[in-house]
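Have a look at this one before I ask anything.
Of the protein chains in this complex, one is absent; all others appear in place.
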Amino acid sequence: MKIFFAVVILLFSITVSSQPEKKAAMQKADETQATSMLADIHAVSPALERYTRDRLIGELWKRPDLSPRDRSIVTLAALIARNQTVQMGYYINLALDNGVKPSEIAEIITHLAFYSGWENAMSAVVSAKDVFHRRGITPDQLPPATVELLPLNEAAEKQRAASVEQNFGSVAAGVVQYTTDILFNDLWLRPGLAPRDRSLVTVSALIAAGQVAQVTYHLNKAMDNGLTQREASEMLTQLAFYAGWPNVFSALPVVKDVFEKRNR
Amino acid sequence: MKIFFAVVILLFSITVSSQPEKKAAMQKADETQATSMLADIHAVSPALERYTRDRLIGELWKRPDLSPRDRSIVTLAALIARNQTVQMGYYINLALDNGVKPSEIAEIITHLAFYSGWENAMSAVVSAKDVFHRRGITPDQLPPATVELLPLNEAAEKQRAASVEQNFGSVAAGVVQYTTDILFNDLWLRPGLAPRDRSLVTVSALIAAGQVAQVTYHLNKAMDNGLTQREASEMLTQLAFYAGWPNVFSALPVVKDVFEKRNR
Partner (left out) sequence: MKIFFAVVILLFSITVSSQPEKKAAMQKADETQATSMLADIHAVSPALERYTRDRLIGELWKRPDLSPRDRSIVTLAALIARNQTVQMGYYINLALDNGVKPSEIAEIITHLAFYSGWENAMSAVVSAKDVFHRRGITPDQLPPATVELLPLNEAAEKQRAASVEQNFGSVAAGVVQYTTDILFNDLWLRPGLAPRDRSLVTVSALIAAGQVAQVTYHLNKAMDNGLTQREASEMLTQLAFYAGWPNVFSALPVVKDVFEKRNR
């Protein structure tokens, strides 16, 4: 699949500076890459090419109930959580085309350093660095290292911190401390990614990595943050394709339970 | 390990068109690659080289109860499920040498797009495309995108669909619909991979990815489709090496339960 990236690089390097031409050239690059990818798939499995063309590109991404932008967020979260780099550049480009801002991609990768592991984020950095470079996205367009944080919901955080401290304070003091200091009093309050989107990233990454145990807490938080049940349901359809059916079926009983308790 | 592939590429490009010479050249390429791999392992751990030579190559692959062809299917499923590309080309070549048909490899990759996630299949496409190219395998030797499907077991499918619809129809309508339309009324009925082999791929991928929850259903289906208990047991031995001991030990209680219920 390196050939796709070569093609993309070639096409991007021809792009001129005026914005509309640049955008057209980038879209052409995306199309060229998609075409080249389909040719590779055809060489190995004409059936898989058909499924990719008809079901994935032609159908899944156009389904109602979840916007192309949200599908890109779900898909990127799944790929980063699963450390899948083979088409990461393609999907970062697609996310930008679908309206995910560069600043939001920066925050998604940063968020998943903590939720999917540091090296998953490092792999994403390698792909994102190239995409940002080709598109002329520079650090001044990204959220600064230190920002004014969103206000903390002190009551909810007090409850969360007390519960974790009581359960695991004596077992893993370091983890408990960092969970409060970095995750809930810093990372989650960074304004570059809306809390609803940050939750969507977290839940998608958890399901994509088969980490069902934390889905109840984070799906509730996502829906508190504004994710609708229709969107959550359609997130599962997107994840079935990008994280595989078994991961979604393992999450289904947990998601069902969350939906039912909230609908009472 | 890129050096192995370079060697393989070099040797394959010397191959001539007559079939017996081609086969001999390919086998020589496989041997050269295996030798080069063992040299690399030796440079890092002479003990690991010994285990690889004596236990893996010299013993595991020659054990009774599971044919080399089936071992190749189990191993490929494990590597694709775990997104492990470092020797994917070597193991696809080995599978072809062991009697897995190119059409079956195409179907295995297509099947795992759904069961292991789309990008796992995409990574496999990259390796398989190269192997197919070197061996002169062209799309006309692969199953066409649309084929006459095997007959559906309508009673069993009706029961499965009803159960899934009742459990999760209101939670994830999209997933439930695609599970019926694409997976059970299309993918599973493609004739390019025998149902028993398709089941072997599915169970191997589930165990290799630590997805124990679906093993009961799919191991029963595998054995209904003709996988013997001896073969299933020996599949676990193969997976211990290629998916790691812990994944197999996590699956053991579930497999034991399936065996015992079927033997009553």
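What to note about this one:
Letters are used for the chains, namely A and B, taken in the order the chains are written, and counting of residues starts over at 1 for each.
We adopt the following convention: a contact is a pair of C-beta atoms (placed from the backbone, for glycine too) under 8 Å apart; a residue touches a chain by one contact, two chains touch by 3 or more.
Just so it is clear, the model here is predicted, and its values are computed rather than measured.
Interface note for the absent chain: among A:P143, A:P195 or A:G244, the touching residue is A:P143.
Within the whole complex, the absent chain has one touching residue among A:L56, A:V125 or A:L152, and that is A:V125. Where chain B meets the missing chain, the touching residues are 1, 37, 40-52, 55-56, 63, 65, 78-79, 82-84, 86-87, 208, 210, 233-234, 236-237, 240-250, 252-253, 255-256, 259. Residues touching the missing chain, restricted to chain A, are 83, 105-107, 109-110, 113-126, 128-129, 132-133, 139, 142-147, 167-168, 170-175, 178-179, 182-183, 190, 192, 206, 209-211, 213-214 (touch as defined at the top).
We adopt the following convention: only the chains that are shown with their structure count from here on.
Rounded to whole angstrom units, the spacing between the C-alpha centres of chain A and chain B is 28.
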